[in-house]
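Of the protein chains in this complex, all but one are displayed in their positions.
Lettered A and B in written order, each chain numbered from 1.
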Amino acid sequence: MKEILSLDHVSYTYETEDEKPHKAIDDVSFTVQDGEWIAIVGHNGSGKSTLAKLMMGLMYPNEGKIRVFLEELNDETVWEIRSRMGIVFQNPDNQFVGSTVQDDVAFSLENNGVPFEKMVPRVLDSLAQVQMEEFLDHEPHHLSGGQKQRVAIAGALAMEPQMLILDEATSMLDPQGRDEVIRVVDDLKRAKGLTVLSITHDLEEVLLADRVIVMNEGKVMMTGKPEEIFAHGDVLESIGLDLPFASRLSRELRKHGVNIQGEHMTEKELVNELWTSHFNK
Amino acid sequence: MLEKMIFGRYVPGNSFVHKLDPRSKLLFVFLFIIAVFLANNTITYALLLAFTVLVILIARIRFYFLFNGLKPILFLVVFTLLMHFIFTKEGALLFEWKFIKIYEEGIRQGIYISIRFLVLVLMTTVLTLTTSPISITDGMETLLNPFKKLKLPVHELALMMSISLRFIPTLMDETDKILKAQLARGSDLTSGTIKQRIHAVVPLLVPLFVSAFKRAEDLAIAMEVRGYRGGEGRTRYRQLAWKNRDTFVIFLFAFLVAVLFWLRGGN
């Protein structure tokens, strides 16, 4: 296992003029290993977007250290580190820099001085990986939100990144767009072993993760596998988070006297459980 | 009304003109604008008009489409024509009715100026109709490259232009949405005194500015994390290719100028 990212006792405080300083991140530590899919969840205001900014080197922690690709993130290393991580933001429109799909995918390559001959195959290849190769000359306002986000992923892939950060990348999409994006990321992770860090409150995304980090009031509240996290349903609900449909239904069924063993994350698991415990006696 | 305007719009196509390098087209249109002022008699003006019509034919743009899309500008042309008819009082008197007197020179100058105006508008419209805005930007950036030595921020200007072009449709949509939301809250933009109307624009402009700032901020962050650090050391994905046909266009222009000189009346 190779370490990709580590946060070591990181804190960050916003200084505001009129109000008292607000500690957005409070002593956060965790490590992400190569090839892992990590989901960071928390309600709005839990500190997860501040965390995202810190990991991208858009600001630096007041206390503690962030290490990316085994290098400390600071002014000297930030550009090199960014060239090895891909980031997809929330608003599909506001990160589309190029005037057409292919221009946008090429943007990072141009910035990093990749020669023209290498750019063309990389742009085409990245677009093929997100199934957008037929949209080369499309302009952004003729694309759906999901398509724009896939182009953003292609733009990240073009730099052959070691880690992909999804900063609420699906929260502004319709259900179809959300599915498209999640499917593409899931395929990439399987095919290339890409490390994925998704900051989200979408449950589908959370269920795909290997490990979940729950943030609340700037602190890490829990970490664990999705099924471990969702076993604490009441705690999650108390901090404003949702549970998967199957967990909620299991809980309701238990209330109505149905005996259900273990935690079930998906409908399929729950149906199977009901089948085995009630019919195969 | 506005959605019918085609001045400045791009319509994709596959004609000879569409395929030209934006640099040759830009250079041609720029020089053409200067060359128009060489015309000074009927034959040279007729030549300009005929040449423009030829270019429109080669670009495979339908005249009906041009006529419809340029109506407001054509109105200006007709207006100029009438103004000249009425107010130029030189040459022989041709027609008189009550206080209206029309002179030979009025008709001549009116027609000349209108043709000049018309070919300029048509030629620039052909340029924008057949060249995507981004190609125009690319062409400009390359053509202006020599000015970098004079500390002109050519790359930044081109980037600014391409980003604004890219965001025009987005902001138009946004304007439409905000307008609808405020109309639904009873905002009224179409009646009242001028002062009231100016006041009524505030609910539209403030959200538009707020959103544009938010977008700009997001975009700046997205560009930064994607490694944008200014023009230094950047490579280009869009490569312009100067082909034989582009050289041909420049020769064609030289030929046009030569003919104009030959046919123009001596002063």
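The rule is short, and it goes like this: a contact is a pair of C-beta atoms (placed from the backbone, for glycine too) under 8 Å apart; a residue touches a chain by one contact, two chains touch by 3 or more.
Note that contacts and distances are computed from a predicted model.
K.L.:
Write down which listed name, "Acyl-CoA dehydrogenase", "Energy-coupling factor transporter ATP-binding protein EcfA2", "RsbT co-antagonist protein RsbR" or "Alkyl hydroperoxide reductase C", is the UniProt protein name of the chain that is not shown.
P.N.:
The record for the missing subunit names the protein "Energy-coupling factor transporter ATP-binding protein EcfA2".
K.L.:
Which listed residue (A:62, A:77, A:171 or A:223) would be found touching the missing chain in the intact complex?
P.N.:
Of all options in A:62, A:77, A:171 or A:223, contact with the hidden chain holds for A:171.
K.L.:
Among B:29, B:48, B:70 or B:178, choose the residue that contacts the chain missing from this document, as touch is defined above.
P.N.:
B:178
K.L.:
Tell me where the left-out chain touches subunit A, residue by residue.
P.N.:
Where subunit A meets the chain not shown: residues 43-45, 144, 171-172, 174-177, 201, 240-242, 245, 248-249, 252-253, 255-258, 267-268, 270-271, 274-275, 278-279.
K.L.:
List the residues of subunit B that touch the chain left out of this view.
P.N.:
3-4, 11, 65, 174, 177-178, 180-188, 190-191, 202-203, 205-207, 210-211
Going forward, only the chains that are shown with their structure count from here on.
K.L.:
Can you work out the whole-Å distance between the CA centroids of subunit A and subunit B?
P.N.:
44
K.L.:
Along subunit B, where are the residues that touch subunit A in the complex?
P.N.:
132-134, 162-163, 165-166, 169-170, 173, 214-215, 218-219, 221-229, 233-239
K.L.:
Can you name the residues of subunit A that touch subunit B in the complex?
P.N.:
56, 58, 79, 82-83, 87, 89, 91, 93-100, 102-103, 106-116, 119-120, 123, 139-141, 155, 159
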